[in-house]
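What follows is chain A.
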Amino acid sequence: MLQVRGLSVVFDGFRAIDGIDLSVEQGELRFLIGPNGAGKTTLVDVITGLTRPTTGEVLFDGRDLVGLREHRIVRLGVGRTFQTSVVFEELTVLENLDLAASFRSPLRSLVRRRRGISAAVAEALETTGLQSLADRPAGVLSHGQRQWLEIGMLITQNPRLLLLDEPVAGMSKDERERTGELLTSVARDHTVIVIEHDMEFLRRYASQVTVLHEGKVLIEGSVDQVRADPRVQEVYLGRKRSDAVGTGS
Partner candidate 1 sequence: MLSVRDLDAGYGRARVLFGVSLEVEPGRLVCVMGRNGVGKTTLLNTVMGVLPATAGSVVFDGRDVTRLAPHERVRLGMAYVPQGHETFPQLSVLGNLQVTLEAAGGPPEVLEEALETFPRLKPLLKRPAGFLSGGQQQQLAIARALVTRPRLLILDEPTEGIQPSIIIEIEEAIERLHASGLAILLVEQYLDLALRLADRFLILDAGHVVHSGAAEELRGEEIHRLLAV
Partner candidate 2 sequence: GDGAAAAGAGDDGIKVGILHSLSGTMAISEVTVRDAELLAIKEINAAGGVLGKKLVPVVEDGASDWPTFAEKATKLIRQDKVAATFGGWTSASRKAMLPVFERSKALLWYPVQYEGLESSPYIFYTGATTNQQIIPALDYLKEQGRKKLFLVGSDYVFPRTANKIIKAYAAANGMEILGEEYTPLGHTEYGTLTNKVVQAKPDAVFNTLNGDSNVAFFKQLNSAGVTAEKMPVLSVSVAEEEVKGIGVDNIAGHPVAWNYYQTTETPANEKFVAAFKAEYGADKVTSDPMEAGYNAVHLWAEAVKKAGTVEVEAVRKAAGGIALERPEGLVTIDGENQHMYKTARIGVIQPDGLIKEVWNSGRPIKPDPYLKGYPWASGLASG
């Protein structure tokens, strides 16, 4: 479904991504981890057209995404969230979701006034637990609520490939759990790539994990394989108390 081949990104001489090959199958829930600055976000940026790679290609269903403009990529079925969530602050929560849901309708059909709430939007409100805030402008949301809204917007778009950049950062424990359940259910009929630093979350919901380090793929495998890998411990987990972090009581 998604194939990344020989990808490199160089910023002013600095190699943020240094020859990555990566392949994700249909219906997979893939976790992407790695130290800060490993290039995870950059990789997602390249896939979604925000950053142009220096070399390499990104094949989505065999089609090269490199050089396509962002909205074209979205229309092919690739959706993402951002590490710092961005929502439309002056629109209400409902309008944010509605706009996300109607991206496939032609511009001219948008001229009609919205009447009622579509099923997809209602469902997203439900999943994100934002019903009570539906008519508030998104600008009033807290950090975590915004993150939920973003996830909701992504889901209403029903993309075939979802890329989530640290979706549970700043969420409380049970919210992380809710997100985890959500992702698992979404992954049943979608392909999902999640960037996360929360090892507890990873352990509970991940099967396949790819570890990036200094712009390269360090190792790919199951959670346990990865956690056991000394290099991963060295550069990412840290030796002491590595297990303690992120574990609930």
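Everything that follows uses one rule, which is that contacts are C-beta pairs under 8 Å (C-beta built on N, C-alpha and C of every residue); 3 or more make two chains touch, one makes a residue touch a chain; residues count from 1.
In picking the candidates, the idea was that all candidates are chains of the complex that A comes from, given by their letters.
It should be emphasised that the depicted structure is a prediction, and the values quoted were computed from it without experimental measurement.
The candidate list 1 or 2 contains one chain touching chain A in this complex, and it is 1. Those residues of chain A that touch candidate 1 in the complex are listed here as 11, 14, 33-38, 40-41, 83-84, 140-145, 147-148, 166, 169-175, 197, 199, 235-238, 240-242, 244-249.
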